[in-house]
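Inspection log for the structure reproduced underneath, given as structure tokens.
One protein chain is absent from this view; the other protein chains keep their places.
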């Protein structure tokens, strides 16, 4: 896409981006965020005071480090991870979880309103937004794994999981998660990759790491990590995390 | 409650109940169902051919035995477990999962319409309705356990789980489960007992037993069974299954 | 084998066996024990008072039922499960765990001395011997599963598990378990079936059932049950329980 023709100014270094009023970044993981923002002098040399909105899903530890480094550099730091699959993003209906200085969030609200349908204010501590995002994805991954286990059980007894999913969606579990992932599992349709197994694994790992740092055991999260590792070990890391359906079926010898 | 004055005829034995057009039973567990229907001559001596609607949540194995015994006794057998907490039942908004002979279900549909807001037809095999109910409660118990794990993690980092639940309900997880149980966990309010931990344990056990009989490993279900056993071991079996929040907190030394 | 020519008297019914001084039985599982001893009048009609030595590995619940029924029939009941692989049995080096009336055990000690190298007296309550046997097999199955997990990890990094097993046997883990099962795993030699995966699964299930009856969570036992179920689901139930090595490798996509 020719972004320049759309009126966007393309800059060639991260530092140039910090010359504007606000910077939005959304890098892939901790390592990328660390490489760009912490292992460079980027945050030290800004003479003006922009706002940095970091939409990446990163670890709680790194979020705290980022908050400190931005404070030292006198840059307002807003953590703003998002919730929603790509189709939700495309229609600008994402939910943004924002945390950081209240005035900074207020200042960038118009920007956030363009990117998402709603902004959830998670308070002044940036890492709180990241932790909420990790907890949300833990709920999601757990729902998917449990749907996968239910589907292999039902199928084995001759009950089509499709009808079960329809019932669940129509009763206790409406909303985008159970229906979407349940159908992908029921139809063994894992290629869509709206939310890759590898990214679910990344987030469950980060939730477990945050818990580990405080000596909090999370047995279901541990179990899900193992299932996602198994999916990845079988080459399904880049498939949709609904591929846990295949993992559950393989364990049961029903693949 | 003086049911007789409400126009109900009170019978003194199960056999008398079978003198009517249809019998609805909803006993507590496998043992009670077995004692009343299989370890007596009840199903052998009926001269007419009523319909038996069994609304209990029982094992898949027993459901199949019941179907056979009713067939031998020429009694139409409809399995009709229900989904919904007591408040849902009180307002007649339960979802009924019904399976059995199509004509029998059609015949009793008016009765079912009084008891629930909706009947989900799960086909001709009665045990399929029971298995769907067990799978539904596995989804529910897994959601509650994961909410409990998320809540202890968030709390420990200073994020109030109440706000998190509100966000989840408003985004990915609308519907009665995440909001209801999430709030009970966030508020550490376990006395309501809308769905007792002991009953959740019973159903997860039945799901695992059905899986075990076919050599299907269900690792998340196993993990949830352990958490529910822990709750029961600590005297919380008769509390709401949201008490998994206490179990998760105890494990983390944060009770 | 023509046992009669070896001096053995062959009887045609269990009742005839009870005409002797002592009866030794070693049936396959709870169902078989229940069918022969509890669902017949066998224990009611004995006129003399023999001693019944039950060497089967059965559930704690059934062991208690058996003790009561024998008491009612005035038959001394000794639970005497054994520990050891077939080669150990062939050389009469089994360890027998015996529990029951002290005088009955003393009386049959010469018999037990022929069958095993040693008798461990586990007290007066027969079911205690069964529980110790189940706990012993839980230790064994856990050691095998952990060896399997260690082997797949080591192999993946290029460390031959054979040398590792040799080191373990020579240092922290001497004795028959780690060496024997470790080598079977290292050599991917699962056909010996000295201790079938299906029987290990049976015993882990019985340990979990005893724990469940008292609301005791056993998370490692639950995890091992899942691995053994997975082995069974893949047709490895009749192979040696060292086949957990294959299960661990399959999970990791390294089979």
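As written, the chains take the letters A, B and C, and residue 1 is the first residue of each chain.
Rule of thumb we're sticking to: a residue touches a chain if its C-beta (ideal position, glycine included) is under 8 Å from a C-beta of that chain, and two chains touch if they have at least 3 such contacts.
Predicted, not measured: the structure shown is a model, and the values here were computed from it.
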| item | value |
| --- | --- |
| Hidden partner chain, touching residue among C:24, C:89 or C:177 | C:177 |
| Chain not shown: contacting residue from B:34, B:198, B:214 or B:234 | B:234 |
| Chain not shown, touching residues in chain A | 205, 211-212, 214-219, 222-223, 225-227, 229-230, 232-233, 237 |
| In chain B, positions touching the absent partner | 219, 226, 230, 233-235, 250-254 |
| Sites on chain C contacted by the missing partner chain, in the whole complex | 60, 83-84, 95, 97, 118, 120, 122-123, 125, 127-128, 131-132, 135-136, 138-140, 142-143, 145-147, 149-150, 152-154, 156-159, 163-164, 167-168, 170-178, 207, 210-211, 214-221, 223-224, 226-227, 248, 251-254 |
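The criterion applied here is as follows: only the chains that are shown with their structure count from here on.
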| item | value |
| --- | --- |
| Central chain (distance from its CA mean to the mean of all protein CA atoms) | B |
| Distance between the centres, which are taken as Cα means, of chain C and chain B, whole angstrom | 36 |
| Residues of chain B touching at least two other chains | 211, 214-219, 223, 226-227 |
